[in-house]
Each structure stands twice: as C-alpha cells, then as structure tokens.
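With one protein chain held back, the other chains of the complex are shown just where they sit.
On to chain A.
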Amino acid sequence: MSLFLLEIRQLAEIEAMAASKKLITREEWEKKLSDVKIRKEDMNKLVMNFLVTEGYVEAAEKFRMESGTEPDIDLATITDRMAVKKAVQSGNVEDAIEKVNDLNPEILDTNPQLFFHLQQQRLIELIRNGKVEEALEFAQEELAPRGEENQSFLEELERTVALLAFEDVSNCPVGELLDISQRLKTASEVNAAILTSQSHEKDPKLPSLLKMLLCAQNQLDEKAAYPRVNDLSTATLEDPAV
C-alpha cells in the first residue's frame, strides 16, 4: 500500500493553532443559541405528535383544547388502536384480531408476518393456559400451513411448539416466549401496523430529534470544545473542558 503521508519536522506555531480544536466559550455559544428561534407552534406539534403516537388520547384531546394544536389523525382512532394494543398485552389475541379487522381488514390481509405473529401469540397463550390439545390442533391447522410457505415462520413455529416439550418452562431454552415482553413485542408490532395504515409514522418525532442531538454533539466534539448538554432531562449546558 503506497499511502504517502507528509512528515515535516519543524511545525510552525501558527499551524499548530490551526490544527487544534476550536474553543467556543459559553458566552459565544449562548449568543449562537439566542440567534435560534424555536416556534411555540413547532414545540406544540412535537408534543401532539408524541401524545397521538404513544396513544395518550385524553391528554391529546386536552392539549388540542388548550394549545389549539390540531392532531394529524382522528383522535377516535387512537382509542381503537389502544384497545387493540391493550387486548394483545392482556393476552386476548382473538379479541385483538377482531378489533384490527373492524378497524381496517386490509391491515392483516396485506401483512402476513403480522398475522402470523398474532397467531403465534395466540398459540403461546393457549400453552400458557395449559390447553395442550387445543394448542396442538391450532398449531397444525392454523400455523403449519403458513410455515410451509415461509421458512422463517416454520422456524418460529418450531420454537413455539418446543414449549410443549417442557413441563417446567424455567428450564426451557425458549421460555422467554412466555414472558410479558413477548406480548409487548407483538402489541408494539400491531400498533406500528395500525399507525402505518393510517399514514402516520410509527414512532414519535421527539425521541429521534433527541438522538439527533446526541449524534450532532458527538460530531461537533471532533471539531470544537463548546458548551454541551449532557443531561437531556434538565437540558443544562456544561462548560467545555479546556
């Protein structure tokens, strides 16, 4: 590899200064911050977006009244979406499927993976409740045909059915399927699918802006020493280490 780097022996003082990181004082940085105007309207939109996406329907309604910010989807649909989410989280998968179909039958028709995961969750609930025969019958009739069409579905089905081989689930290598976290995972997938069907982002904007801030600060660290925010909750500026 012929990568040539210039080695110069006497470094001019001025060049050393140019190469070092720029120091931005608190006063200079606060001037920059004061030049930035954030519109109340935009902050209100961020808040409404969060309330709507996360399903705080009552708070969203109150916020609409208090701030005059209009939600970008019908608030009534949040109630329906939350009902579906709640049904999955409490293990009532049949009820959840029915509610999704009432809301929009195309959601499950056009999303075979989601439908499979809901059916898989239904199988998990049957196993959890000790309904072994019913679980086997359900797996054979409803899930096996889908497994034949899709290799990854088949693997997931095999993992789920493996729960039946263990009397003591604590020793089962796939025991995590019976955790509440599995319900939450499925509920989150349904929630995202409903939001997508309503032409709405599946995640709120605010967390991604906060991540963008962390990333932007890390990037700026390479070029300058400046007052940064380390604690997002308080948004306190901390002086640059000189």
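Methods note: contacts are C-beta pairs under 8 Å (C-beta built on N, C-alpha and C of every residue); 3 or more make two chains touch, one makes a residue touch a chain; residues count from 1.
Going forward, contacts and distances are computed from a predicted model.
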Among "UDP-N-acetylglucosamine transferase subunit ALG13", "Armadillo repeat containing 7", "Transcription initiation factor TFIID subunit 5" or "B30.2/SPRY domain-containing protein", UniProt-listed name of the chain not shown: "B30.2/SPRY domain-containing protein"
Listed residues A:45, A:86 or A:159, member touching the removed chain: A:45
Touch list for chain A against the chain that is not drawn: 1-12, 14-15, 18-22, 29, 31-36, 38-40, 42-43, 45-47, 49-51, 56, 58-59, 62-63, 65-68, 201-217, 219-220, 222-224, 226, 228-229, 232-235, 237
